[in-house]
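Shown here: the complex without one of its protein chains, the others still in place.
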Amino acid sequence: MQTLSRVFTATGLAAVVLLFGLTASPAALDVRGAVAGQQAPALRLPTADGTYLSLADQKGNVVLIDFWASWCAPCRHAFPAIDQLFVDFRSRGFRVIAVNLDEKRQDAVDFLVARPHGIDVVFDPRGDSARAFGLTGMPSSYLIGRDGTIRYAHAGYTDKVLDAYRLEIERLLSEPAGGEHTR
Amino acid sequence: MTRTGRMVLLTLAALAVAMWTAGCATVQPWERARLANPCMVFDYNGGQADFASHWQSAREGSSGGFGVQGGGCGCK
Partner (left out) sequence: MQVGEREPAPAPRNRWRPLAVAGVCVTATALVAAGSLRGENILNIQFHTFQDSRGVTVLEPIVDLDKDFTERSGLKVKFGVDAITGASDSCARCHPDGANSQRTFVNVDYRRKIGDYKLDVGGQISRENFYAADTAMVSISRDLNKGNTTIAGGYSFSLNQPQLHPTQSVENQYAHDLFFSVTQTLTKNTILQLAYDYNRISGYQSSPFLRTRVNDIMVVGNTPDLRSRQAVVVRLRQALPGDTYLQADYRRYFDTWSLASNTFSLGVEHYFKPSLLVGFTYRWYGQTGADFYQSSYTGNPIYYTGDFRLQPFNSATYTGHVVYTPAHRLLDLLPDKTAIDLQYDRYQASTQFASSMFTLGLRIPL
């Protein structure tokens, strides 16, 4: 009986170690998303009134692209904070494109009517843009420099991310349009 | 092989299959709207689950191993 128990414990431990070990390389499973330094993928999506908004038209501005959905709790927390960033930096050439990924448009509309906002919201129920950017989690956001390259990428939203946004936006706004830079 | 030994093997096999299917799962982070619903989260109401397993263990001869919390929105 004693030996039997030892066998079980050993089997159990071995199984746990095996499971964690087998999967110790998430890089092999995760497709890498859009990264800093790359040219941002093209983005052209409709707003609530049906007019199209395009990232290409924003050349010269610093743009924050925020991928969100109404069912995602951290996305909901980020939304008003990002709206505030827009208020604070808009006069210096900062824009926000909030890409909504709800499959049911009504879910997004219900969320938005309860929250007056100044940022541009576009709708991508099929998630084509999210696929183009290679999102690895929700929410995901990308800061695009004045030259149209991705300069910073974030997955998830916390207070630390908000602090990082401010520093990064400040840094990108202070760069001259089309200027050379390295990270 | 003992019954218990078979049981362990069976579980390991099942887990191996689960790990294998994990490779082909294609649910993208933005497609988890329904998975984020509390009804899809294992033991969303932990208090109720604890209470149930508590009175069950006071009445029934087997307890434990009811599974763990998990699932949900998968948000970062």
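Letters A and B mark the chains in the order given here, with residues in each chain numbered from 1 onward.
The rule we apply is simple: contacts are C-beta pairs under 8 Å (C-beta built on N, C-alpha and C of every residue); 3 or more make two chains touch, one makes a residue touch a chain.
No experiment lies behind these values; they were computed from the predicted model shown.
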Counting the whole assembly, list the visible chains that the omitted chain makes contact with. A, B
From the listed residues A:73, A:112 or A:173, report the one that touches the chain absent from this view. A:73
By the contact criterion defined above, which parts of chain B meet the unshown chain? Give residue numbers in ascending order. 3-4, 7-8, 10-11, 14-15, 18-19, 21-23, 25, 27-29, 31-35, 37, 39-42, 45-48, 50-52, 54-56, 58-62, 64-68, 70-71, 74
Listed in rising order, the chain A residues that touch the chain left out are 1, 4-5, 8-9, 12-13, 15-16, 19-20, 23, 26, 29-30, 73, 136-137, 158-160
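FYI, only the chains that are shown with their structure count from here on.
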Centre-of-Cα separation between chain B and chain A, whole angstrom: 29
Under the touch definition given earlier, write down the residues of chain A that touch chain B in their complex. 4, 8, 11, 15, 19, 22-23, 29, 67, 69, 71-75, 101-104, 107, 127, 130-131, 135-140, 155-157
Could you list, by residue number, the parts of chain B that touch chain A in their complex? 4, 8, 12, 15, 19, 22-23, 28-33, 36-37, 73-76
